[in-house]
Each structure stands twice: as C-alpha cells, then as structure tokens.
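Only one protein chain is missing from this complex, and each of the others stays in its spot.
Order as written gives the chain letters A and B; numbering starts at 1 within each chain.
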Amino acid sequence: MTVLDMRDVRKVYRSGDAEVVALDHATLAVDHGEIVALLGPSGSGKTTLLSIAGGLLAPTEGSVVVDGEDITGHDARRLTAFRREHVGFVFQSVNLVPFLTAEENLLVVDELGGGKGGRAARERARALLDELGLAARGSNMPSQLSGGERQRVAIGRALFNNPGLVLFDEPTSALDTQLGEQVMELIRREMKARDTAAVIVTHDTRMTHYADRVVRIVDGRLTADPVPA
Amino acid sequence: MFLAWHEMRRSKLRFGLLTGAVGLLVFLILFQQALLGGLITQFIGAVRNQSADVLVFNDQARKNIEGSIILPEQAAAVAAVEGVAVASPLGESTFTVQADGSETDAVVFGYVLGGPGAPTTLSAGRLPTADGEAVASEKDEADGFGIGDTVTVLGPGGTLDLTVVGVARDLNYSVSPTMFTSFDTFAAAKRVRNGLAEGTAVLPSVLAVQVADGADAEAVVERIAAAVGGVEPLTRQQAVDGSPGVSSVRTSFGVILGLFYLVVPLVTGLFFLIVTFQKASALTLLRAIGARARTLVVALLVQVVLVMALGSLVAFGLYAGALQGVKNLGVRVEVMPVVVTSLVVLALALVTSLVAVRRVLRIDPLDATTGAGVHL
Partner (left out) sequence: MSLKLPLRELRRRPTRFLVATVVLAFLSTLLLFLGGLLDGLYLGSTGAIRAQDADVIVYSSTARDSFLRSRITADVRSEVDAVDGVDAVGGLGFVLLGADVPGEADPADVAIAGYELAPKGVPEVSSLYDGQGVADRRLEDQGVGVGDTLLIGPAKTEVTVVGWVEDTAYLQQGTIWVNLATWRQVQNANRPDAAVADDVVQALVVRGSGDLAAAIDTATGGATSTLTVEEAVLALPGVEQQNSTFNQIIYSTLVVVLAVVGLFFSLLTLERLGLYGVLKAVGASSGRLFAGVVLQAVVVTIVAFVAGSALAMAAAAALPSGVPLQLEPSRFVFTFTALLVASVLGSAISLRKVLHVDPAAAIGTSS
C-alpha cells in the first residue's frame, strides 16, 4: 500500500521577474516499509521534494497524499498538526534541543502533541532508546553524546509517534564512513521492523545500497522511473 | 570602522533598542542629577552663595538657620576668638511680601553691608549700599523681584519697602524668593511683621564670620566651639551639607543614581557579550581569512563608543526637553554635567565590554576548518 503519493508536483520560486523551477512534474510513490534513496547534487531540488513530501512546503501544482491524507490544500496550521502526527524528520545536524536530555528530546514530540509526558510516553521513549542501543544514554545531554549517538536519538524522535513516513535529510553527512554505515543499518532495520516508509536524501553513493530503490534528481526532474513495478 | 558600521546598519532593531535604552538611562541620570542639584540649590543656595567663611549657629537650632538665635554675649565671645577677623550679625526670616501686585512668601537675609554674609553670585546690578536696598534671587526676577522693583513687607506694624538693586544666581532659600539686605533693614522688616515698636532690638539668627588672612576655616570652627558655649560653628560647606533635608535628599538620590550608573554598563556589557557569542562563527571566519584580532576588537569597541555616543545624544535631547518642564526649579541646561556623565558611563561601558573583548581574543581561526567555532 502506498504511504507517500506525489503526483505531477511542481514547485516554482519567484525571485523578482525570474522564475526558478525547483521541482518539475515530479511523481513519486513510496510503499509501506519501502526505503527510497533520493540522490542528487546540491541545487537539484531534492531538498524541495523532501520539504513538500513532509508538509513543510506547499507545492505550486500537483497533489501530495501521505498516509491517505491529501495535504495539497492544507493551511499552515493543519500542516503543523499533520507533521506532528504523520511524519518523522531526521535532519543533518541541528536536530536535538540542546538543553534537553536524550530521553526528553524524544518526549518533545509527545509534549508538542499535547501529551502530558506520562508514564506510557516515558516507557515508550525508553524502549525506543533501548532498541537504538542508547539505553544507558537516556539522561545524557546532547553535548555529552557522540555524533552517531545524536543521530540515533534523532531517529528515535522521528519514530516516536509511529509515523507512516520518515524523511531523512543527509543523515550521515556529519559522520565518518563507519559511523555512517552503522546509522544506515540502524535506519534500515528500524524501518523494516515497523513497516515504515522512508525517503533518504543523500549525495553519498556509498549509502545507497541500504535503500530498496534509488531515485535520482537533476534540475528538479526525477530521472529514474519512480513507480515500482 | 567598516565592520562595526555595517553590522550596526544591518541590525537596526537591536542596536536601536540598545541605543534607546542607554539614552533613556543616561537621560534619567542627568535629569536626577539636575533635580538633585536644583533642589539643594533651592533649599540652601543662599547659604552656599554668601561670603561668610564660617556661620555660627545656636546649638539648639540643629543647624537650621530658621530656628537659630545668637545672644549679644555669644556674639562678643565669638568675635574675640583667635583667627576671627570679622564676626557680624546675619538675620534670616520668612515674610509675607507684596511683589508684582500679589502677596507671596519671601525669605529675607540681613547682613552688615560690606561685611561677611554678602551674596557672591551677583549676575546683574549691584550689592546694596544703603538701607532699603536689596539683592534678590535671579530665579524670581520675573515675579516682581527684578532690578528696580519694589517689594513690600507686610505686617501689623505697617509696611516696609525694599528696592531691588541687583540679582544673584542660586540665591534661594527654602524654595522661596530670597532677598539680601542690610541687617538694619532686616530688623526693621521684622518689627513691621511682628508689630514691634520702633527701636526694639532684633537678634541675629547666626553670626557671619570672616576668618583672618591665612587662617583655616575649620581650625577657626574648632576654636570657636571650644571657646564659646551654646553655639555650633560650621564652615560654609558644613552648613550647606548639614542643613535639614539636604543630607536625606542626598542619600536617597545617591542610592538611586548609584543603581542607574550600575545598570547602564551592565546592559551594554551584556548586549555586546551576547552579540559577540552570536557572531562567533563570522568572527572565526574573519580571523581565518586574515583579520587580525586587533581589528575585530577595535570594531567591537567602536560599536560600544558609537552606541554610547548616540545614546548620550538621545539623552541630551530628552534632558533639554525635560528641563523645560521643571523650569520653576531653577534647573539650567548645562553642558559640563552632560559631558562628564556621558564620559563616565562610556568608561563604565567600555570596562564591562572587556568581557566581550576577551571572547573575541579567544577565537581560534583554526576552528573555521574544523567547524568547532561554528556551533555554539
């Protein structure tokens, strides 16, 4: 079943009189449990595609359906709630709230959703950290964690609300090759175990073999056939 | 300069807020200093700006000229003390007078013409040379106390005319229009007010003492205190500082001004420290591409000076405006206190900015390559 369904999405930026087409008739569908690597040079439009898929940006044309919810016409308020409930994000490096412990960084998601940070939420956070190999690090501050550990905490946060779709923005760019591979392995394991769809933006071809499918983007156009057979 | 100026232009809100805060704070300092000076002058200007080196009070008077009286034998004893060149009577009292057609309260001082106790801040006209003439406080010039005006003392014993022949600056006493006249005229005024018979003796309030050439006023004060019973001799400055009200006004304003002086450099220091932290990555980059640490420090200090200078200008504008509102306090816009205050707060602000300077000096250009300086 399809989790992310983007059809004919266009995104045009205007700067003065000039129009810049960041995304040109992009169509992409990702199924449950499927991991898609989005590969492209900088300025290719991959950031735009990720932002639109995650409800951070509204497309100029086309439709976006996530987890069965058509978010094409959503206003900012509904997009905020949508992101909170249906999408997980892992960013490059600014990821964690610096004055919160690892466990509290996971609970932020619960708090933002109006949760009370109750026992169930805390237990879920602990279980997730345990799964991610961070059982002993729950009460550490981000500054006390290594780069790999920080990304793992971020993955935990992204998974906290059981989203149907997790979006990764260069999750390994700040890590060395060995750590990067560990993190990618972890991502793959967690996505498969939960049957969660993932789109991973990267420019590191060494990481692409962790994906089920590779989609290339150049000048706003998806070049590989994005629809699986 | 280039760096400093461009950053300020780009961050108008931030620097604008800081300049505004500094301007208001400096204004409040200036305003309150002026108010304090004005109040004290209004209360006690006449004592400060008369010529006696030492004033001898009755020791029951608690340094209050209103409640003091000197007996003839005390006066004689003071005159005999070594180092006293002249000791002449000085009278002070409040009268209801008619000036410019309306009744008002006025303070009259009576001194022996040519002797100690004469006004020292004559700004127009001349000192009295005959009975019935007076020098008036300049502040009340327009209210019937100008040169050539006649001020009439009213009382059950009739009236007494005083002719203003000169005006002097900062000559008020007890926040009232004030006149200095001959002691005999003062005595006559008192008889009119109290309905006393012609020729009834009037005692001086205090003695105005001129010390002998080369004698030290404080030493003379000590000798008078030791030699004469029932009196409290004070130097002119002691008499001003000890006046009822003056010291408590000074203490209150002292605390307030002290706090204001503390807040200005704290606000500035804090601001520049935070700003420096925020642009640490930019500074690291600048160091990496070859900016000397000195250049960056100079840019920072230039900003401090610019902010303080602009703030002081704002303060001066507000100050000049506000003083229009309290003109009746006799406060004048003077440039010197503004300059001094601005320099003092500038110096304090530069001191607290040293914390930010230290941060700039600690920046390692190498961090630009590892990115360590980029994250805060």
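Keep in mind that, in the parts below, a contact is a pair of C-beta atoms (placed from the backbone, for glycine too) under 8 Å apart; a residue touches a chain by one contact, two chains touch by 3 or more.
Just so we're clear, the structure is a prediction, and the values are computed from it rather than from any experiment.
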| item | value |
| --- | --- |
| Identified contact with the non-displayed chain, of B:129, B:159 or B:194 | B:194 |
| Per the touch definition above, residue among A:109, A:125 or A:222 touching the missing chain | A:109 |
| Of A:1, A:20, A:81 or A:193, the residue in touch with the unshown chain | A:81 |
| Full-complex contact with the absent chain, from B:256, B:288 or B:333 | B:256 |
| Sole residue of A:56, A:179 or A:218 that reaches the chain not shown, by the stated touch rule | A:56 |
| Subunit B, residues in touch with the chain not shown (by the definition above) | 13-14, 17-18, 20-21, 24-25, 27-28, 31-32, 35, 60, 62, 67, 69, 96, 103, 105, 155, 175, 193-195, 247-248, 251-252, 255-256, 259-260, 262-263, 266-267, 269-271, 273-275, 277-278, 281, 322, 325-326, 328, 371, 374-376 |
| Positions on subunit A where the hidden chain makes contact | 47, 50-51, 54, 56-57, 77, 80-81, 83-85, 89, 91-95, 97-100, 104, 108-109, 111-117, 157, 169-170, 173-174 |
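Quick note on the criterion: only the chains that are shown with their structure count from here on.
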| item | value |
| --- | --- |
| Subunit A and subunit B, separation of their C-alpha mean positions in angstrom | 69 |
